[in-house]
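What you see is the complex with one protein chain gone and the rest in place.
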Amino acid sequence: MAMVLNEEAGMLKDAARGFLADSAPIAQLRKLRDTDNADGFDRKTWAAMAEMGWTSVLVPEAHGGVEMGHVAAGVIAEEMGRTLTASPFLSTAIMGATALSRFGSDGQKGEWLPRIAAGEAITAIAVDEGRKHNPSRVATKAERSGNGFKLSGRKSFVAEGHVADMMIVSARTAGGEAEAEGVSLFLVPIDAAGVSVERIKTVDSRNFATVTLDGVEVTADAALGEVDGGLTALEAVLDAGRAGLSAEMSGSAQECLASTVAYLKERKQFGQIIGTFQALQHRAAHLYSEVELGKSIVMKALQTLDAAPDHAAMMVSAAKAKLGQVAQMAAQEGVQMHGGMGMTDEFDIGFFMKRVRVAEALYGDANYHAEKFARMRQY
Amino acid sequence: MAMVLNEEAGMLKDAARGFLADSAPIAQLRKLRDTDNADGFDRKTWAAMAEMGWTSVLVPEAHGGVEMGHVAAGVIAEEMGRTLTASPFLSTAIMGATALSRFGSDGQKGEWLPRIAAGEAITAIAVDEGRKHNPSRVATKAERSGNGFKLSGRKSFVAEGHVADMMIVSARTAGGEAEAEGVSLFLVPIDAAGVSVERIKTVDSRNFATVTLDGVEVTADAALGEVDGGLTALEAVLDAGRAGLSAEMSGSAQECLASTVAYLKERKQFGQIIGTFQALQHRAAHLYSEVELGKSIVMKALQTLDAAPDHAAMMVSAAKAKLGQVAQMAAQEGVQMHGGMGMTDEFDIGFFMKRVRVAEALYGDANYHAEKFARMRQY
Amino acid sequence: MSDLESFREETRAWLEANCPVEMRQPMRGEHDIVWGGRNCQLSEPQKLWLDRMAGKGWTVPEWPVEYGGGGLDKAHAKVLREEMKRIKARAPLQSFGIWMLGPALLKYGTHEQKLEHLPPITRGEIRWAQGYSEPNAGSDLAAVMTKCEDKGDHYLINGQKIWTSYADQADWIFALVRTDFAAKKHEGISFILVDMGQPGVTTKPIKLISGKSPFCETFFDDARAEKHNVVGDLNKGWTVAKYLLTHEREMIGGMGSGAMRPAGDVAVQMIGKDEQGRLDDPVLRTDITRLEIDGLAFMSTMERVADEAKAGQGVGANSSVLKYYGTELNKRRLELMMDSVGQDGLEWGADDDAAAHWLRTKGNSIEGGTSEVQLNIISKRILELPTS
Partner (left out) sequence: MSDLESFREETRAWLEANCPVEMRQPMRGEHDIVWGGRNCQLSEPQKLWLDRMAGKGWTVPEWPVEYGGGGLDKAHAKVLREEMKRIKARAPLQSFGIWMLGPALLKYGTHEQKLEHLPPITRGEIRWAQGYSEPNAGSDLAAVMTKCEDKGDHYLINGQKIWTSYADQADWIFALVRTDFAAKKHEGISFILVDMGQPGVTTKPIKLISGKSPFCETFFDDARAEKHNVVGDLNKGWTVAKYLLTHEREMIGGMGSGAMRPAGDVAVQMIGKDEQGRLDDPVLRTDITRLEIDGLAFMSTMERVADEAKAGQGVGANSSVLKYYGTELNKRRLELMMDSVGQDGLEWGADDDAAAHWLRTKGNSIEGGTSEVQLNIISKRILELPTS
């Protein structure tokens, strides 16, 4: 597949950039933070995104979607990375839609996909339990109870958990805490008895939740995919999310570079435009090279997810690891080259540093994915 | 202990620098290489070193030495690192002398230490068997035979093995190939029946040997230190060598920096002295900082070897790991900043790159010592 | 018994009797630091501890007794430090007056200036701010434009400073001002002491990315300073400033050293070990190992630079190496801490303030002369590379 966007994706990119710059720039995130907005995102913007078909980008046409694929989803995520737009796009339009369309029963698809496509339902993925991402480490229990299951446990760092209508929860139906076998996935409506959600504000002015499941009863129909063998599906859903996050980080890295280069062209020190200092030029040029490599590996991962989703894991891990390094470097170099102004809340560059740190931790940091990559490479 | 040289060591440093610049500059190594010298070092220079007391720097006074300690030995090694002087100083004056004076029996001391001090005997340490340093991995066997032992095996990368009068050989008297217990050390005269030595020329124009032991008979008196528990002594001897090597690498790094800075002040490109280019200035300044850190950790390791030899392992591993990184960086930056000229055999900078690579591999590379450090730090 | 030994015994007994038990608890955060000053609210034990220590001159043990210090030599001061550490006594007082202005006054001040300003510092009565940077000067400190006019019996100051630490809580400010606009850049600057309690001086906190506001903008609108409050010669303030910069550089660089828990220990606590006893994140383990080795090399370098200075062998500009490397190391350290703490470190406004601490370190390589300025200094002063 050629490593360029096709016409459709190119148009989507232009449209996304225009819309986000106008309707959801960093100023929006700043306002959400400063007004302590209860949702942590702007519902009007979200409705407009649904209107434009962004929420249905991975929903099959049969269920009301436009089914454009991961490259297209990545294009949107990348543009959101430039403007740091807060929305449930990743948790719902990418991960929720992937989970249901690839692993849902006909009933589950029929219930949720049209609502996701329409922007009417928000979903969240409740996977982690400790401070570091580790999808096979599951202590949350799902015990058989009558015709269904009873879920008990505690999930941390659930993106958009505080606004979700439904959560996809990993729980153990068999095996020991760290075993790969015995993990199952369940669709848990947020209003089920025994679910409690605590909102956590994170450094990036976004929202996560700690979710407690206290004997939550679900029917047998709530199981998503194979009972006891849910880890494969979970990894596939996570990989979709990781690739989307990598695309977002790529957008953020590009924007950090662009705004830093712009600052270098404008700021004076020692009587000179600082962009004339060769040491800074070389650092900016090196950063540009890294950002270009980041763009390429993200595109490769997204194309692989579209073309061969069952063989995308290595490319996705490479992308998440590489973008973890690149985006953090871009933010750090950005703050440093902005000097004292880069340390102020008034300038936007710090928002990138904070968001990129959170994106780095989410669904496996660069170290986690480097390790996963090495294992897949069998060394 | 103050982190400065005392007066005695300071005088030694000045004397060493003067002598080596006059009598054993890089031109000497070049000539040894180009004339394919059979010894791989200059015997006249070696005799002069003995004359000045360098060979006895770690030999106790009782055995004819000056016993100045590891800081002094490191001062000499550092200066040799500046001039890339080839000599058996490390194998004999540092490691041989440490082995015998710390772990030798009275008989062994009496036999070898005065000869080492006088520059009359060259010793070598035969420890490794594979391509990577690993002192506990010993397949060479020492079977009890009559009153003594019979040694069989193959040792690789034995520094100065081709000119040694005596070798300190690690061999297994018990245990499996990778076990820590069961390793013993033996003094093996080079002319013992069954010893064969193959000279290996290495990229640094120095000499190593592959040593084959084919049923070599030694008496019980040949055992150095504790039979079966020789690894502790071996590690102590290796640590003395590693610290000396780190000092040598520090000298090489300093010289790479100095000659590169000198080149930057002289070479013109695009109509300007290249030393005015800020990108190169910052790289040189960063390199200077690294070289300074290297000097400090080497001094710390050497001081610890003198003050508390049984607790020096962590500092020595830190020094060897740090200098592996610093000296290679200095050589690589040196070659790059010399441009095309740096790639020619005519310029000296390439000699540093080659020597530093060999020093890096010898007695554990930076990765080996980082791993060892992490284990000592219990993580 | 030697003099030092008996001093140790007396000190131990005195500390035991005089250090309130609350002052032997670890500080729980920045709010437990006693900065002193006219507006400072002290708890009873804090006040007791400060007064008792100040009474002995031990808030600044090595300063001369006549200026409120303890008059101790290095050896005795070390004993005092060790004994305080033994009972985990908190520092009774921390301040820019102690770290920055004090040393400058001791070196460049007149006897009268010392008598006026040092004792209130030692008793925590006056809190000082530092007024160096200006909005359009940034790293180029010598480009200060704050105007200081001679009005006969006093000076009149107009202009703006930025990055003045805690200026909103300070009482006085030591500032670089331009007293001669005709002179060359470095030659028309004076070092002056200004009372911030006058209407002509106002401050405005700057909100940082960490959410905190440790710095301010400080505005001088017809502010007044007495003529005897110029430190050093008029128009020669750059000399005093440079001395203080070196001092500050070493202080900030030193923050990259041992005070914190080793990164490896934190990581093990957060992440645990695998079956082979290794930190259960092999890639992070590599990075932490390299950090700790660099940390050892850095601490050895701090020690060496100090010992060389004592022995008169030092390279003065090596303080730039310490500032540069120390702050970069500290940034690396905090990145690895964030890697270790994972999701738990990302909460905004969490009790342990992990994220705020991480973000704060990003300023280390900017304040007190950026890393780039330090590399320029090393290149120019140590390597003597030419400028074009």
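We just call them A, B and C in the order they show up, numbering each chain from 1.
As a convention for this text, a contact is a pair of C-beta atoms (placed from the backbone, for glycine too) under 8 Å apart; a residue touches a chain by one contact, two chains touch by 3 or more.
All figures in this text were calculated on a predicted structure; none of them were measured in a lab.
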Which displayed chains does the hidden chain touch? A, B, C
Looking beyond the chains shown, say which of A:A99, A:V227 or A:I297 touches the absent one. A:I297
Decide which residue listed in C:R127, C:K161, C:R285 or C:R304 touches the omitted chain of the complex. C:R285
Please give every residue of chain B in contact with the chain that is not shown. 128, 130-133, 156-157, 200-205, 208, 267-271, 277, 279-280, 328, 332, 335-336, 339-340, 342-346, 350-351, 353-354, 357-358, 361, 365-368, 370-371
Interface with the undisplayed chain - residues on chain A: 2-4, 261, 264-265, 272-273, 275-276, 278, 281-282, 284-286, 288-289, 292-297, 299-300, 315, 318, 321-322, 325, 370-371, 373-375, 377-379
In the complete complex, the non-displayed chain touches which residues of chain C? 274-276, 278, 282-283, 285-287, 289
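Simple rule for what comes next: only the chains that are shown with their structure count from here on.
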Which one of the chains is closest to the middle, using the mean of its C-alpha atoms? C
State the chain with the largest centre-to-centre distance from chain A, centres being mean CA positions. B
Cα centroid separation, chain A vs chain C, in Å, comes to 41
Using Cα averages as centroids, what's the distance between chain B and chain C in whole Å? 43
Would you kindly tell me how far, in whole Å, the mean C-alpha position of chain B lies from that of chain A? 52
Quick check: what residues of chain C touch more than one other chain, meaning two or more? 372, 375
So chain B residues touching two or more other chains come to 278, 281-282
